[in-house]
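Excluded from the complex is one protein chain; the other protein chains are retained at their positions.
The letters A and B name the chains in turn, as written, and every chain counts its residues from 1.
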Amino acid sequence: MSPALTYRDTVAVLDLGAVENRFSPEFLAAVNAHLDTVLADGATGLITTASGKFYSNGLDLEWLGAHGERAPWYVEQVQGLLARVLTLPVPSVAALPGHAFGAGAMLALAHDQRVMRADRGYFCFPEVDIRVPFTPALAALVQAKLSAEAITAAVLTGRRFGGAEAHEYGLVDATAAAGTEVEIATALLAPLGAKDQGTLGSIKSVFYAGAYTALTA
Amino acid sequence: MSPALTYRDTVAVLDLGAVENRFSPEFLAAVNAHLDTVLADGATGLITTASGKFYSNGLDLEWLGAHGERAPWYVEQVQGLLARVLTLPVPSVAALPGHAFGAGAMLALAHDQRVMRADRGYFCFPEVDIRVPFTPALAALVQAKLSAEAITAAVLTGRRFGGAEAHEYGLVDATAAAGTEVEIATALLAPLGAKDQGTLGSIKSVFYAGAYTALTA
Partner (left out) sequence: MSPALTYRDTVAVLDLGAVENRFSPEFLAAVNAHLDTVLADGATGLITTASGKFYSNGLDLEWLGAHGERAPWYVEQVQGLLARVLTLPVPSVAALPGHAFGAGAMLALAHDQRVMRADRGYFCFPEVDIRVPFTPALAALVQAKLSAEAITAAVLTGRRFGGAEAHEYGLVDATAAAGTEVEIATALLAPLGAKDQGTLGSIKSVFYAGAYTALTA
C-alpha cells in the first residue's frame, strides 16, 4: 500500500501505509507529492499516521543494501524530506498508531507535535545498538526538538519507549487510546485555526534554521 | 505615564506604566535611562512590572506606521534593549500583572525569571497570526530561554497562555495572586543576595552570547 491522502474537513490526513512504511525511494516520492497537494490545497493542518502497527520503521535498509552506490543520493532524499516536514508551512501532527524507529522517529520529531497510541508500539532510536552513527544533520534535527535529558535517555541508550514513557520524556506530546490517535491529533490542530503559509513557514525556517541548513547542505 | 523607578530596600522596581506600555522611542529611552540609574546605584536586583492590566504589548506599531523609514533604527533600538536586559549585571525578575504580547513577552523573557498574575492577562506570541515574521535575533532570544516544547506550543501557534498554563510550559517561573506579583518577585530575589556586577554580567554574556551577538549585530 502506498501513502494515501484524505481530508477531515480542511485538515489533510496522510496515511503512510499498513506495513513497516520504510523510506523507499517510491515512498519518499509519494509523500513529497502528497505534501505538494496539501500545500496547494491550502489545508489548515497536516496529520500523518499509519494503518498498521508501525508508524514507520525508517530507512529502507533492504533497498540501501542493494543500491549502495546511491547511498549519498538516498541520504539526501531522506534528509530533504525531514527538512521539508520540519519547516512545513502548515501546522503538523504525527499520530503514531504504533512503532516509530530510527528515521521513522525522526520523521515524527520533524512535525510540530506528536501523539502516540498508549497501549502499543515503541518510540526508539536503535542506532547505538545496531551500530549506525548519526550524521550531524540528523543530530541537529533531534536536538531542535528534544531536551538534553531526553536525548541522553533515548539516543545514548537505544531504549524503547512505550507511549506513556515517551510522553514522560517529551518524545511525544500526548498519548491516545487505541484507534483515537487521529482524533486526538485533530483536537490539537482545531484551536490553531488557519495560518498564513508564508508567515508560519518563515517562522519555522528561522527557529529551525540550524537543523534545516544541516539537513539540506 | 512614563516608566517610573522606585526602590524596595536595595531592589529597584521599574514600573513600565499604566497603559499598554508599548515600545515607543520615548519609552525605550526612559527605560534605558532608568537602567543606567539601577546600575549606578548598585541595586541588588531589578524588578520590572506595570500598574495596569498590561505588562507590555510590545512594538509601537502606530509609531512604526508613521515612521516607516526609521524601521531599521527602531528594530536596532528594541533589540538593543532586549540584549541589555538579557545580560544585565544584576539579578532580574519580570513581574507581570497582566498581558505580555509579542516584544513585550520577549522583554519578560530577557529577564532571569518571570512571575505572572494567575487570574488575569495572557502571555502570547501573536506573530504567526498577525503575519509578522521573527528576526533570527529575536528567535535566538526566545530559544535561549524556552524549551523546544514551549516554542512549539507558543510561537508556532499564537496561543494565549493564562498564568497557570504559562507556568506549566515554563514561559513563566511562578504565578502570583492578584497584586502580589512584585512581592513574589522580591521573594525570588531575596535569597540571591548582592552579586558582583562584573562577574554576573560576564556569566550572562558568556551563556547568552549567541542571542546577544545576534540582537546587537
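Note that in this section contacts are C-beta pairs under 8 Å (C-beta built on N, C-alpha and C of every residue); 3 or more make two chains touch, one makes a residue touch a chain.
Small disclaimer: the values here were computed from a predicted structure and weren't measured.
Taking the complete complex into account, A:D129 is the one of A:D36, A:E62, A:D129 or A:D196 that touches the chain left out. Note that of A:L16, A:V155 or A:L171, the residue touching the chain absent from this view is A:V155.
The hidden chain makes contact, of the residues A:S51, A:Q77, A:Q143 or A:T180, with A:Q143. Although one chain is not displayed, its contacts with chain A can still be listed: residues 127-129, 131-136, 139, 142-143, 147-149, 151-152, 155-159. Considering the complete assembly, chain B touches the hidden chain via residues 91, 112-113, 144-147, 170, 173, 191-193, 195-196, 198-200, 202-204, 206-207, 209.
As a working rule, only the chains that are shown with their structure count from here on.
Note: centroid distance chain A to chain B, computed from Cα atoms, is 34 Å.
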